[in-house]
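Before we start, here is the structure in question, set down as structure tokens.
Here the complex is missing a single protein chain, while all its other protein chains stay put.
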Amino acid sequence: MKLVYFAWVRERIGIAEEDVSPPAGVATVRDLLEWLKTRGEEYAEALKYPDAIRVAINQEHVRHDERIAGAREIGLFPPMTGG
Amino acid sequence: MKLVYFAWVRERIGIAEEDVSPPAGVATVRDLLEWLKTRGEEYAEALKYPDAIRVAINQEHVRHDERIAGAREIGLFPPMTGG
Amino acid sequence: MSCRVTVRIQSEPFDTADEITAISGGDNDVGAVVTFSGLCRDEAGTLHALEIEHYPGMAEAEIGRIADAAAKRWPVTALTVVHRHGKIGIGEQIVLVVAASRHRQAAFSAAEFLMDFLKSRAPFWKKEHRCDGTEGGWVDAKEADDAALSRWDRGKQG
Partner (left out) sequence: MSCRVTVRIQSEPFDTADEITAISGGDNDVGAVVTFSGLCRDEAGTLHALEIEHYPGMAEAEIGRIADAAAKRWPVTALTVVHRHGKIGIGEQIVLVVAASRHRQAAFSAAEFLMDFLKSRAPFWKKEHRCDGTEGGWVDAKEADDAALSRWDRGKQG
């Protein structure tokens, strides 16, 4: 699945997008965030406060308990400040 | 004092403004409307339903129990439909 | 907080973009501009035009009083009201309200408040000219417009 990062999440992780294949036990958005934190310093720093991270699956907002099975694209970003 | 009429009040009375000197007993807006109704058919018709008439003294809205002493200009008109 | 209030009553059409520029240009503390434009509808094809009569002098004064009340109630930096009189064709603008403020809520509230009070308190009257050449008579005031005023009653809301 493709992960896309925005704003300070993108800056801290250091890349704008990547393709990942999480292991079988990673079922929900929350699981995904925890797994990403194990992938390196920059991930651990960017995702230090998981509750501050907003998530979209296939470009629609989801909660952290949403299941990620079947997701083509998952976006991770800070709370939005549009308008 | 000067009376000014607008919209269908003006059309029914047949003039846009006039100077009048009401007799001493005419103290309030309500008294004025009743007195005007005695001045002819067209006044009686225009002011048939006094509650439908809005009144301004010196270009400020007033209620029908307002006293008219000292008024330079009194406007009589239907409910407003601006905007 | 001081608020620039501009009120104009005119027969000529006006340009909304110019009014927005005038109200926000040069003031770098304006973050929100809300406009309301009231247009002449054709009433399902039956209406040809509206003729708007007003009370010269009082119209400007009353709108000024309404704008002052709005400026006291919300932190707006500028308010503009332009109201036309005379003959107005279908699709033409009748009235424009522009409210500028730092944050959006004040501009929205002030613009809505101004429109609600304009409808029922500003001395303007509309007469219909119908497509079949007859006079449609004077437009009646709407009870809904009177009802709209009551929600601004301080006792009921903020």
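We just call them A, B and C in the order they show up, numbering each chain from 1.
Criterion: contacts are C-beta pairs under 8 Å (C-beta built on N, C-alpha and C of every residue); 3 or more make two chains touch, one makes a residue touch a chain.
Note that the coordinates shown come from a computational prediction; the quantities given were computed from them, not determined experimentally.
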Let's see if you follow the contact definition: name the visible chains touching the chain that is missing. A, C
Sort through C:V33, C:I52, C:A67 or C:A106 and give me the one touching the missing partner chain. C:V33
Omitted-chain footprint on chain C covers residues 15-17, 20, 24-25, 28-42, 44-45, 90-91, 102, 104-105, 107-108, 111-112, 115, 148
So that we can see where the missing chain sits, which residues of chain A does it touch? 4, 6-8, 56, 59-61, 75, 77-83
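FYI, only the chains that are shown with their structure count from here on.
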From the C-alpha centre of chain B to that of chain C, how far is it in Å? 26
Return the residues of chain B touching two or more other chains; collapse runs of consecutive numbers into ranges. none
